[in-house]
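And then chain A:
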Amino acid sequence: MNLLKIKALRVYFPTDDGIVKAVDGVDLNIKREEILGLIGETGCGKTVLGMSIMRLIQSTTLTDGEIIYKDRDLLSLSDDEMRKIRGGEIAMVLQNPMTSLNPVIRVGEQIAETIRLHQGLDKKAARKRVIEMLRDVRIPDPEKSVDSYPHQLSGGMQERVMIAMALASDPELIIADEPTKGLDVTVKREIIRLMKEVTAKRSMLFITHDLGAAAEICDNIAVMYAGELLEHASVDSIFSEPLHPYSEGLLNSLPERGLKPIRGISPSLIDTPQGCRFHPRCDYAMEICREKHPEMVKLEDGRAVRCFLYA
Partner candidate 1 sequence: MHHLTKITAYILIIFVAISINFALPRMMPGDPITSLTDDPTTGMPVIMDEDIKEEIRSYYGLDKPISEQYTDYLKDILKCDLGWSIYYNAPVAEVIFERLKWTLLLVGTSTLIYMILGIFLGAVSAWKRGERGDLGLLVSVLSIGSFPSFFLAMLFIILFGVKLDIFPIFGATTPFMEYSSTFDAFKDVLYHLILPASTLVLTSIDGPYLLMRNSMLGVLGEDYIVTARAKGLTEWAILKDHAIKNALLPITTVIAIRMGFMISGAIFVETVFAYPGIGKLLYDAVSFSDYPLLQGAFLIITLIIIAANFIADMTYLYLDPRVKHG
Partner candidate 2 sequence: AAAEDKKVLKIEGGDYGYPSPFTFYSRGPGYIRMSLIFDTLTWKDDEEIIPWLAKSWKSENGGTKWTLYLEDDVRWHDGEPLTADDVKFTYEYIKDHSGSPLFKWFSVLNYMDHVEAPNDRTVVVTLTDPLPSFLTDFAGCIPIIPEHIWKDVSDPTRFTDPEAVIGSGPFKLAEYNKAEGYYLYEANEDYFKGVPLVDELILLEVGDPALALSAGEIDEASFWGSEIDAVETFEADPNFEVISGPSFWVLKTIFNCEKYPTNIPDFRRAIAYGIDRGEIIDQVVHGGAIVANTGILHPDSSWYMPGLPDYAKNDAVANQLLDDLGFIDTDGDGIREYPSGEDLEFELLTGDRFAREAELIQEQLEAIGIKTTVKAMSTKTLDAILKEGNFYIAVSGHGGIANPNLLETPNWPGDTYHNDTYDSIFLEQETEMNHAKRKDLVNQLQKTIANDLPVYTLYHPLIWSVYNPDKLDRWFYTLNGVATGIPIEMNKLIFFARFGDANEDGDIDMRDVTKIARMICWLDPETDAADANRDDKLNVLDIIYTELIILGRV
């Protein structure tokens, strides 16, 4: 049962230099209680994809397609209806907790805001709930921390607050955009464990380019490259047997797998390469790759890949 269904989503940014096709025809489904990892190199459009689900992209962009959440197309909701969904049914954890918390508001208040808004609790009840939340994300001494300002907390604690904030209104879907960016290795590890725990009964879109983190937490993985999805598979299969040459290259770049880089550089999102977008860097490139744009091919074990090798 799909909780969220993205159909042919396109998000284009008109700029001075041309149109940036940050998301260019993405189809993606997130099932109930599924944790879907979205991986890909910098600038391939992961954040834009996540933000456009929440409709947090500024108005000057060109957005096309459908984002169906529980039978409703988010893109055609009114601003007011959308606002109720934001934070209530779909929550988002932004990258970099340090800048994503308002520095001049107590963290308790920042969490309480969501609770009051979506659950209609009064101030006192909200505070009680906040303390519970903080305890849930294992912040030491929550009664005291609730009145702290963000800068008084360590990076790891800030991230916990972000997570608590996202969980506060008991959302069905969490979109986490690189929640561990800028954190220390040891802290990062704890946070990932925590996320895994708290999302046990929820759905999550986990955006990252940290493959290790993705491997640990996700059920399924979608690989993104230059604005489109290249591969979609379960976490085990993709790490053991990546199908798309790009996925393979990405994994091989990991130090633990021998640091074998993909050659060439990532394409510009303004003039994407003709044919397969990855072909200039692909070791298996064929004639057809240069000419035709490949479609997503569904394979029998539920995997899908956009490559002529599997057509």
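The candidate set was assembled so that all candidates are chains of the complex that A comes from, given by their letters.
The rule is short, and it goes like this: a contact is a pair of C-beta atoms (placed from the backbone, for glycine too) under 8 Å apart; a residue touches a chain by one contact, two chains touch by 3 or more; residues count from 1.
Given the structure is predicted, the values throughout are model-derived calculations rather than measurements.
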{"item": "Single touching candidate for chain A, where 1 or 2 all sit in one complex", "value": "1"}
{"item": "Interfacial residue positions of chain A with respect to candidate 1 in the complex", "value": "51, 54, 56, 83-88, 91-92, 94-96, 99-106, 113-114, 117-118, 149, 151-152, 162, 165"}
